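Let me begin by presenting the structure, written as structure tokens, before commenting on it.
With one protein chain held back, the other chains of the complex are shown just where they sit.
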Amino acid sequence: MSTQLDDLYNDHILDHFECPYHKGAIDHPSCSRTEKNPLCGDVVTLQLQINPEGKVENAYFDGKGCAISQAAASILCEHVEGKSVDELEKFQARDMLDLLKVPLTASRQKCGLLGFRLLKTLIYEQHPEENEHSVSPSDTLNTPVSNTDNE
Amino acid sequence: MSTQLDDLYNDHILDHFECPYHKGAIDHPSCSRTEKNPLCGDVVTLQLQINPEGKVENAYFDGKGCAISQAAASILCEHVEGKSVDELEKFQARDMLDLLKVPLTASRQKCGLLGFRLLKTLIYEQHPEENEHSVSPSDTLNTPVSNTDNE
Amino acid sequence: MTATLRPTWTAETIRRDFPILEKRLPNGQPLVYLDNAATSQKPQVVINAVRDCYETYYSNVHRGVHQLGDRVTEELEGSRAKIQKFVGANEPEEIIFTSGTTMSINLVANGWGRRFLSEGDEVLVTEMEHHANLVPWQQIVREKNARLRYIPITAEGRLDKEQLESLIGPRTKMIAVTTMSNVLGTINDIHALSEAASSCGARLLVDAAQSVAHMPTNVLSPRVDFLAFSGHKIYGPSGIGVLYGRRELLEAMDPFLCGGNMISEVHRDESTWGELPAKFEAGTLPIAPAIGLGTAIDYVQQLGWQEIHDVETTLTRRAWDVLTEIPGLHIVGPPADERGSIISFTVDRLHPHDLATLVDQKGVAIRAGHHCTMPLHDVLQMIATARASFAVYNTLEEVDILADAIRHARKVMRLS
Partner (left out) sequence: MTATLRPTWTAETIRRDFPILEKRLPNGQPLVYLDNAATSQKPQVVINAVRDCYETYYSNVHRGVHQLGDRVTEELEGSRAKIQKFVGANEPEEIIFTSGTTMSINLVANGWGRRFLSEGDEVLVTEMEHHANLVPWQQIVREKNARLRYIPITAEGRLDKEQLESLIGPRTKMIAVTTMSNVLGTINDIHALSEAASSCGARLLVDAAQSVAHMPTNVLSPRVDFLAFSGHKIYGPSGIGVLYGRRELLEAMDPFLCGGNMISEVHRDESTWGELPAKFEAGTLPIAPAIGLGTAIDYVQQLGWQEIHDVETTLTRRAWDVLTEIPGLHIVGPPADERGSIISFTVDRLHPHDLATLVDQKGVAIRAGHHCTMPLHDVLQMIATARASFAVYNTLEEVDILADAIRHARKVMRLS
């Protein structure tokens, strides 16, 4: 149960939050997508430039929201560049959380995985035919908690 | 809380149940009314013959149901005969329960008061103008428990 | 999780789990609780689960930006996952927390019915349904100019399969049926009904309120579209119920209750709905009861279905034997071996309410009335019946006490 939260906002996260990697827009992205977490209003746009060999040459994000969602998107962009679409298909939510290097409580995982969800959808759309009979991204992207709002 | 139920089905009740007083019908009653307790299916019809002086000359009931509802209707008929409408207006649920001479739990009071409810409505209808601004019978007839059915 | 912690148990050992069974009644008698079909008693573990929630980690769920919120959400979602496995559903999102069976069925009648029923469509129910699985359908078919039709029962209180064949057809859009009659004890053949539903493309809703504590529940074999039950009849807390619905259907349906939690975005004049299960869980859930229900399900699974079945059929057979010996006593419904642990009966010249009051003097709690099945009682041509219903903690001695109490009642009423 207990998670040591003191480490959450460490230099790794805060550096990415304050000086994000590739925050902005690509002129002619191969694909682009925006998503919102209505609960906290986090918004992230992810844009990829994929070369004919199926490699991500450029990854940019834009958005606003909590430090976790924005830092995670920045860390994600840094990570995916140079990776092939095939490699990224194997990239799991767990791997994303590992990349953040900080313990996220269930309730904050949705923030940490917002950019990742976009990535998975974009990658999935690269091979829609192939994936026809496999699981849809929404099946694999369920975070542990259905993080809806209530009081 | 605790009520000694052993006395409930005593000779007074059972005699009235088995050999009811004035069970049947009057040919030309002054007023007549039937009511049902949907919970247990008890049905009672009460008929009164009221003379010009406002005295109940004859009271008959008919019906079927549990011993309590039927015995109580019989006891009621015995009691009201010879009483004036004015007297019966003052007759309260508490008085009816006293007449039964047995302790009724909240849940069985509806049975014991079924005939009484009819009486109150019939009496009330004798003077509708007078009563216009007073409480309606449904206000005064609420038994302690709303004895509806559920499981 | 479902490992048998009690490889062998008897009513005697299990009774210690239920604090109320050790108490004396106001009249000083020990309690003989035979009203389990109305609601069951709660084991200490369930009572403690509710208390522990309030005493150690209570807060609101799904808002866990704080530690308590994380913990309570984890517990609630853990309970949902238990229920998912318990009913054999594919995904936890198909499990909706409601306030009870009644609410679950109202949700479907409104959320599915208002959208998918049209003029001339037919909803098929049975003559043995509880009002909870009748009145919501009466209301929605009236609104939609659709029609409610009844699968009749045989003289022995079973569904009439031949009539079923002739009732289903292209207009049948929903078959809504109980798994176990709360009066007759009849266990319905859900396999046959599932096949009937698929043969005509209808949806199948099962009201598992009565069966869920007594036999395994599985929504995939035979496949059902909706399944409803209440926590309070399966040794769980009061105030919590469950609706299982297949994902595609839940996604296609309109929400029922509206408010917080069930939305994605609220604008001034319109809103968009949240994802499952939130879409159907408006407002603050019954948090502690929902968590307690998870504990109750653990408890039942630890007992084991075979063991539960053995204990309960022994009770039911004994009851059948000793009750049928009582002069003037008539049991409704199928034979002892083909029913759940419910026995409804009448005694000649002894009104069920008088009977219930009289056996109560001996500490025996049974029920009398129409048991929320007026149409069934019309078919039976009875106004009311008395009902004894058994649970895992009842004993053969209690069955004998019931029989003695009925004999005593006859004596008091001058019938013997």
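We call the chains A, B and C, going by the order they appear; numbering starts again at 1 in every chain.
In this section, contacts are C-beta pairs under 8 Å (C-beta built on N, C-alpha and C of every residue); 3 or more make two chains touch, one makes a residue touch a chain.
The structure displayed is predicted, hence computed values, not measured ones.
Touch, as defined at the top, links the missing chain to these shown chains in the whole complex: A, B, C. Of C:Pro92, C:Pro286 or C:Gly333, it is C:Pro286 that touches the chain left out of the display. Per the touch definition above, the residue from C:Ile14, C:Ala89, C:Met103 or C:Ala409 contacting the chain not shown is C:Met103.
Touching residues on subunit A toward the chain that is not drawn are 1-6, 8-9, 14, 18, 39-42, 65-68, 105, 108, 111, 149-151. The omitted chain makes contact with subunit B at the following residues, 1-2, 38, 105-108, 142, 144-151. Subunit C residues in contact with the hidden partner, per the touch definition given at the top, are 19-20, 23, 25-27, 31, 33, 35, 38-39, 41-42, 46-47, 50-51, 54-60, 63, 65-69, 71, 99-103, 105-106, 109, 130-136, 138-139, 142, 148, 150, 230, 232, 237-240, 257-263, 265-271, 282-289, 353, 356-357, 360, 364-369, 372, 374-375, 378.
As a working rule, only the chains that are shown with their structure count from here on.
Work out the mean CA point of subunit A and of subunit B, and you get 75 Å between them. Distance between chain centres (mean CA atoms), subunit B to subunit C: 37 Å. Note: centroid distance subunit A to subunit C, computed from Cα atoms, is 44 Å.
Not a single residue in subunit B touches at least two other chains.
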